[in-house]
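Written below as structure tokens is the structure these notes are about.
One chain of protein is taken out of this complex; the other chains stay put.
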Amino acid sequence: MNDDQVIWNWDHALAVLPDMLWAFLTVTLYVTLLGSLIAAVLGLIIALARKTAPRPIAGVLTFVMNFIRMTPLVVQLLFAYYALTAVPPLTLGILIFGIHYATYMAEVYRAGIDAVPRGQWEATTALSMSRGRTWTAVIVPQALRSTLPALGNYVISMFKETPFLAVLTVTDMVRAAQEYGGTNFRFMEAITMAGILFLIASYPTSLLIGRLEKRLVYTT
Amino acid sequence: MTDNIEALQRALPHVLDGLLITLQLTVAGALLAFVVAIGLGLLVRFENILLRGFARTVIEVFRGTSLLVQLFFLFFVLPLPPFNIELPPLVVGILGLGLNYGAYGAEVVRGSINSVSRGQWEATTALSLTRTQRMWRVIFPQAWALMIPSLTNLLIQLLKGTAVVYLVTIVDLTAELNKLRIDTDVFFAYSLGLVIYFVIAYILTIAMNALEARAKHRLGQGTRLREAVAAPTVDTEGDVS
Partner (left out) sequence: MSKRKTRIALATLGVLSLALAGCASGGNDGGDGDASQNTLEKAQESGSITLAVASERPYSWVEGGEPTGATIAMHKQIFKNLGIDDIKVEEVDWNSLIPGLTAGRWDVVSAGMSILPDRCEQAAFSDPEIMYTTTLAVPKGNPQGLTDLDSVAKKGDVTLAVQSGAIEEGYAKDLGISDVVKVDSATAGLEAVQAGRADAFALTAVSLNWMTKDSDALETTEAFVQVIDGVEQIGAGATVFRPGDKELLEAYNEELAKITGDEQNYLDLVEPFGFTAENLPPADLTTEQLCSGDLG
């Protein structure tokens, strides 16, 4: 079909790198880090609220949390983009990613809290500790330990879902590849480079998380 | 509000078409992912370094790159030389979803098989069972019951993942929602869409929980139906993702 087209053109592969690396730093990494921060903190708040708030409120919170967790991030992003027009797209992306992943984290925290041995709770009663102190000094630190690998995994997961930011017209790595393809009419090198960059970033990180997991399991 | 309802009525055939596509993608993608997960999950446990290495590479490549990159690659790059494989868009979607989530599933399968207590393995040796019998009759059924919760999570992820296929010209539910947005308004279209996805996700979850209850039953570890109907939970490893 295309006899005059080469299979792989290194010039294009290299030419697309600057834009992609720029997108990587200013968008992909940025959104992943801030989004994860929001997810980790908000998730903890949600988990604690579900455990300590009165039943009806906790019930509503649980429902909303599940609703967000079980529906597509893409649709949530589209919804936010067209509804909240005053918010800049990048901020919107960070917020929605943060909230979406907070619902995952809330479940992980819940499992972590449930995994704290009954004995700990009983000990705090025996020591007449207030509820506040029980939570902050005893339960949460133990629950957090086991959730660190999970947080790590979700950070990687968020990192790989950043291409969805393209629906907000934010130029992440994949969209940078698309734009290169749109202007220069060569897409093959661009998208392959994007894939390679993803792999380079996520594979070592997941190995690290695996190591971390093994170490934590040992010390718990 | 009534204008929106009217517009919805007019668009209903298209929305239902989109919904059908989403369901097709989910079910077919899930089946493919399941096959891939079992296949890779078992392959990666072989002694042979070539087989193990192959499986490990496939798993890491599909886990390490983004679903969107994979879809774009399958859609735009595969038809070009040197591959020259042109697949219809729907197949691209199913393949992308199946391979991506299958790779994650492989980890779940591997982990579950490893979780089956050592005693079981030893017992099979004591009973002189062949390797196939060991896996098929003893280990896998127990691993199966263990892996269902994580697979359920992956299934929901897959369902959510289908929302991105509209970028490779597949007219799924999200693509229809985007069109509906133009005729009605943002809130109506996307709220409706989120509710539909939620309902599908909930039904899938209940189905998978029932499956788990049955699997446990057959192993003599029954659970009550009430627990089976709860929303899926995530364990401390936060596996899947």
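Residue numbering begins at 1 within each chain, and the chains themselves are lettered A and B in the order written.
What we mean here is this: a residue touches a chain if its C-beta (ideal position, glycine included) is under 8 Å from a C-beta of that chain, and two chains touch if they have at least 3 such contacts.
None of these values were measured; they are calculated from a predicted model.
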| item | value |
| --- | --- |
| Where the missing chain makes contact, among the chains that are shown | A, B |
| Absent-chain contact - pick from B:15, B:44, B:58 or B:90 | B:90 |
| Absent-chain contact - pick from A:32, A:171, A:192 or A:206 | A:171 |
| Interface residues of chain B (partner: the chain not displayed) | 24, 27-28, 31-32, 35, 75-80, 84-91, 94, 167, 169, 182 |
| Contacts of chain A with the absent chain, listed as residue ranges | 1-5, 82, 85-86, 88-89, 169, 171, 178-179, 181-187 |
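To be clear about the criterion, only the chains that are shown with their structure count from here on.
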| item | value |
| --- | --- |
| Interface residues, chain A side, partner chain B - complex | 2, 5, 7, 66-67, 70-76, 78-79, 82-83, 104, 107-108, 110-112, 115, 146-147, 149-151, 153-154, 156-157, 160-164, 166, 174, 177-178, 181, 187-188, 191-192, 194-195, 198-199, 202-203, 206, 213 |
| Chain B to chain A touching residues, read off their complex | 60-61, 63-70, 72-73, 76-77, 80-82, 156, 159-164, 167, 174, 177-178, 181, 186-187, 190-191, 193-194, 197-198, 201-202, 205, 231, 233-241 |
